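Heads up, this is only part of the complex; the chains shown haven't been moved.
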Amino acid sequence: MQRIALVGAGFIGSVHAAALAAHPDVDLVLVHDVDADRAEAVAARHGSRAATRLEEVFDGEHVDAVLIASSTDTHTEHLRRAADAGVAVLCEKPIDGDLARAVDAVEHVEASGVPAMVGFNRRFDRANVELKRVVDAGEVGEVELVQMTNRGPVSPPLEYVAVSGGQLRDQTVHFFDLTRWLTGQDPVEVHVLGSALADPRITRYGDVDTSVAVLRLPTGAVVQIDSVRRTGYGYDERVEVMGSTGLAQAAAQRTGSVTRFGGTEAVSAGLHAGWFERVQPTYAASLAGFVAALEAGTPVPVTLRDGLRAQAIAEAATVSLRSGRTEEIRYP
Amino acid sequence: MQRIALVGAGFIGSVHAAALAAHPDVDLVLVHDVDADRAEAVAARHGSRAATRLEEVFDGEHVDAVLIASSTDTHTEHLRRAADAGVAVLCEKPIDGDLARAVDAVEHVEASGVPAMVGFNRRFDRANVELKRVVDAGEVGEVELVQMTNRGPVSPPLEYVAVSGGQLRDQTVHFFDLTRWLTGQDPVEVHVLGSALADPRITRYGDVDTSVAVLRLPTGAVVQIDSVRRTGYGYDERVEVMGSTGLAQAAAQRTGSVTRFGGTEAVSAGLHAGWFERVQPTYAASLAGFVAALEAGTPVPVTLRDGLRAQAIAEAATVSLRSGRTEEIRYP
């Protein structure tokens, strides 16, 4: 049984809280939030207790692990405290908006030796897990072309855009990570071409909402990722991996199985209303992977270093968006 | 909050226990089973308490409702006790293997006025709910032809066949109920042609494992139901409703979304391994419908009378299997 504290009880924190409460080997011992009422409410819902002070979380005695779901600018501080207290940690992405600061924090945590995982939950999506199995088993041969689509239905509010770091760091980064994980390779260069089509006001922040990133892997294989902030048809996520002998394709997932035929058309269920409906099950799966590693004493399935590397790709991609050049990716 | 007791802690009882424990408005107060250890184990798993004596369940004070998941031959006794104690009841199908005994019990319960529901959980399957919505909205016009497929992967053991009442009463009965629910009509006649192909030993019990039942509705619409006990490809359940203006079709559900293309073929995920994997979510949905009715004071969504009527169709179907004739259905 792992005694886990949750830091951050906003929307995504409450999703984690539910996953923690439902896991048979987890005891959700504490919930902390800068908003004490919010912590209280989430704690009450799951029969846990609110911690008003962070010291309770990091006292090194009552907590085995902490799940960091607070605002991004607090992640490195919590990571350092966890490391110092010898508490394992599962941290929402990104580690920090600033890559240098993220690197410093990760080096601190690595030095401490505490198990530390970053929450790239799409690695735990059932379709992606199956793709990974297919690729690893050599069922498509050597990877040559990867294509990923990720398109959400709603443009984020401007205030979010202002602090998000931009579409590539915020949205596409998940797929930079999937690229590394699915292919087992670190991309060497990247080019991005993007536009602000749904909400042109985001150009104030140098951001785009419709972009295509193209990456080259060390083997020469090519990866294409399209990212869209606002569709008219729900949340569309698809991944396909073409290898030298075949193609593995994870289709967009429909929300129902009924088709109506009438006249000359057939109408069937469309896609999920939003990203959350699509990826919700991955939170529990990601947590399960973390807990299983803690219990077995094996490495966590996604390291902080993985987080840094995906972030480094996003940095080079962001440079390319402005330079119009294919940019080399430099990993910390 | 409904205080609910569970009677029967075998396989299906334990499924119900999990649904009861997970329902936010249910307090699983007691678990009873003829095997006290089994009751104890299920109760412990969900933080409930085992009741060694049925009197505890039916004392009329500590329990608002009872979920009957014990062996079929005990259903009518429990139904009568629930009625006498003024306790609402959700009863697994069938009400009784013998239709006359079932009718007596239902009349007793109806006289008492306690809310009583029979567990035809396929009515709560998401695909069937969507089909019902489409039909009720007139999106396919007047119903003219219904086709249902239900095929499970594993022949039941002979000792189960011996007491099951036969394929039509045990397996097909769910689809006799769906027929009534989807069309809003009581079939008037039925014909069945069947064979024992997977396990010919079941002919000792007059049973079949591969059958097609055809029914006629009062409007003249025709319903075809094929039932199979043992497939080589998992659990296959499909329903389609053709009306005067269109067709609504609930496809067989695949277990994954990845397709591999290679050479000249494409390989994708098949069907569920068994009926339970396919219909598992319907247990929670069925319970939710029961609880919502109790809380709102509205009629339960599936009545015991619905149970009797589906059973009456199964009786006529069983006669037809032997007579080779189209048989009239007589409802109690």
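Lettered A and B in written order, each chain numbered from 1.
The definition used in the following text is that contacts are C-beta pairs under 8 Å (C-beta built on N, C-alpha and C of every residue); 3 or more make two chains touch, one makes a residue touch a chain.
Just so you know, these numbers come straight off a predicted model, no measurement behind them.
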For this file the homomeric complex, of which 2 subunits appear, totals 4
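The definition used in the following text is that only the chains that are shown with their structure count from here on.
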Superposition rotation for chain A onto chain B, Cα-based, multiple of 5°:
180
Could you grab the centroid distance between chain A and chain B? Build each centroid from C-alpha atoms only and quote it in angstrom.
41
Where on chain A is chain B touching in the complex?
126-127, 130-131, 134, 139-140, 245-251, 253, 256-263, 269
